[in-house]
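All protein chains of the complex are present and in place, except for one that has been dropped.
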Amino acid sequence: MVMAIKLAEIVNRLGGELQGDGETLIERIAPLESAQAGEIAFLSNPKFLPQLATTGASAVIVAPGLADSASGARILHPDPYLYFARLAQLLAPKTPTPMGIHPSATVMSELPGNVHVGAGAYVGTNVRIGANTVIGTNAIVGSNVTIGANCRLYPNATISHGCRIGAHTIIHSGAVIGADGFGFAREKDGHWVKIPQTGIVIIGDDVEIGANTTIDRGALENTVIGNGVKIDNLVMIAHNVQIGENTAIAACTGVAGSAVIGKRCTIGGSSNILGHITIADDVNISACTYIAKSILTRGAYTGSVPSLPHDEWLKNFARLRHLDSMADKIRALEARLKELENK
Amino acid sequence: MVMAIKLAEIVNRLGGELQGDGETLIERIAPLESAQAGEIAFLSNPKFLPQLATTGASAVIVAPGLADSASGARILHPDPYLYFARLAQLLAPKTPTPMGIHPSATVMSELPGNVHVGAGAYVGTNVRIGANTVIGTNAIVGSNVTIGANCRLYPNATISHGCRIGAHTIIHSGAVIGADGFGFAREKDGHWVKIPQTGIVIIGDDVEIGANTTIDRGALENTVIGNGVKIDNLVMIAHNVQIGENTAIAACTGVAGSAVIGKRCTIGGSSNILGHITIADDVNISACTYIAKSILTRGAYTGSVPSLPHDEWLKNFARLRHLDSMADKIRALEARLKELENK
Partner (left out) sequence: MVMAIKLAEIVNRLGGELQGDGETLIERIAPLESAQAGEIAFLSNPKFLPQLATTGASAVIVAPGLADSASGARILHPDPYLYFARLAQLLAPKTPTPMGIHPSATVMSELPGNVHVGAGAYVGTNVRIGANTVIGTNAIVGSNVTIGANCRLYPNATISHGCRIGAHTIIHSGAVIGADGFGFAREKDGHWVKIPQTGIVIIGDDVEIGANTTIDRGALENTVIGNGVKIDNLVMIAHNVQIGENTAIAACTGVAGSAVIGKRCTIGGSSNILGHITIADDVNISACTYIAKSILTRGAYTGSVPSLPHDEWLKNFARLRHLDSMADKIRALEARLKELENK
């Protein structure tokens, strides 16, 4: 069974300006290119403007300036992508998880009745979990952990002892929150002496942590992930890192120990942040960029390396080893040339 | 107990030209350097040619042109490495997994009798699993998942609801198939609005997915992994990516959202593919290379950066910040020199 909603009802709930038939029934969102009757599409990238004319969608979401480019029913909104996100939430099927503790789960704490603990999951001693939170199949919640209301731990997620997680937070499968930070001192003979990691991880409200991401517990102090932070898959957040509110970090990124990242930053995939540095608020770091010094000014920063056909790469990148001597040669040429000119 | 097979029987089954005593018994494959009696070795890299003379192997696999370099029994085949792979499969011990559902598993669907579900594993509702498929210990198969015949999910693998996996496919431990894609729109105040990820992951036949690799489910449409694709460990495949048949991706690589990768490509380890770009068939991307633009022509592409002794690196890489002014200086020198020459 598919739920359908009238276009007028959508605008009633989410705002925007309706043009065309408000009785149009919408079942689903679809891409402009492939949308069909019963579906609504959106245009956020001007590149796809030509598709507005040919889309089979029953309605479209467009910016006010493009109202005339759409022929059928439409919703005008200054940020069609944001509107799409809100609408997608409205239309997303809600499949409520039945509350209660699966008989194969091991639960060592007293939990409220409106919590779900899946098959094979483990909840240690002295754990507090808020209402409507779901602990997925085979997920693990260590002792002394606190988790707020309306959270979801997906299957196989691991939360180590003592960590604290706010409300409305999502932890995806395979994520490991609160493993030991990588802290060792070195004996003269090369042996490493482990530094006990006695801090915890504190995660705010409305955070999302991707699959197989790891966030290590602090050494002496804590690792802190602010409210609204979104972290993609396979990201490494080392011990004692602090991440400000609403910062988003794309996949495969590494943030080294004690780095402090500001609010509302965006960090592209496979980027790296050196330890013990500071990133200001509202900094945008491109994908595949290594930040080795503090960034104190908002703005965009990049260090990614272009790729080339292999033969061209061979010729050009070998020169990287000679940049310094190239600069020297240029200086020498300038001096000799000046001498000639002065003759 | 070790199985032994006659050299003549190997050639009988796998082809190639036999030279020497077909009665030679082979128990195992070993590297040229360390092989002993009862073992067969292969030479695929000419660098190791001298080892042919000294190997203790009872037989060797070599290219026809090198037949005379081997002194004992040998199998001639134009591709010794491929022959080795086939032989390794032939010789690999087959330890059949006993079929049936472990009493500690939680299975919510009706499964055929010739399926194995390991201890602590979970199979949700409305799941279909083909004959001879093995669901490993503590592995998780969400609701509405379809898995073909002869697949193996290793322990702790996670397949989220609705995903579809073909036949003869291997998913290694810790892999997470079908977590939410990383999709958010941004409010003006910096808050992120989650875009429900309503697509699935579709994986073909004869695919292998490495340990702790993540393949996210699509946003509106699906993430699609073609037949015969091989993906190594700790790889990130973002939402809506499409990967063509028989493409191989080495470890630690990230493929961003909606990228389309062709058939028979090879992608080196720790590479990155930007989102929304297209890679043609038969493209070879070197390790540690970032592909930020579509590649429409087959061939090899590289962008990896050479390393240097630290002192040399300090001198040379600092110049990267001055490449533009170096180019300007060269142009200026050329102009001034021309003027002098014309005097």
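In order of appearance the chains are A and B, and numbering begins at 1 in each one.
Heads up, the rule we're going with is that a contact is a pair of C-beta atoms (placed from the backbone, for glycine too) under 8 Å apart; a residue touches a chain by one contact, two chains touch by 3 or more.
It should be emphasised that the depicted structure is a prediction, and the values quoted were computed from it without experimental measurement.
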item: Identified contact with the non-displayed chain, of B:22, B:38 or B:155; value: B:155
item: Contact with the hidden chain (one of A:180, A:282 or A:324); value: A:180
item: Residue among B:161, B:191, B:263 or B:298 touching the omitted chain; value: B:263
item: For chain B, residues in touch with the removed chain; value: 29-31, 34, 79, 81-82, 84-86, 88-89, 91-93, 102, 104, 118-120, 137-138, 154-156, 170, 172-174, 206, 208, 210-212, 228, 230, 232-234, 245-246, 248, 250-252, 263-264, 269-270, 287-288, 304-310, 313-314, 317-318, 320-324, 326-327, 330, 333-334, 337, 340-341
item: Touch residues of chain A, complete complex, unshown partner; value: 104, 106, 120, 122, 138, 140, 142, 156, 158, 160, 174, 176, 179-180, 182-187, 190-196, 198, 212, 214, 216, 220-221, 234, 236, 238, 252, 254, 256, 272, 274, 285-286, 289-292, 299-306, 308, 312, 315-317, 319-320, 322-323, 326, 329-330, 333, 336-337, 340
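The working rule: only the chains that are shown with their structure count from here on.
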item: Distance between the centres, which are taken as Cα means, of chain B and chain A, whole angstrom; value: 25
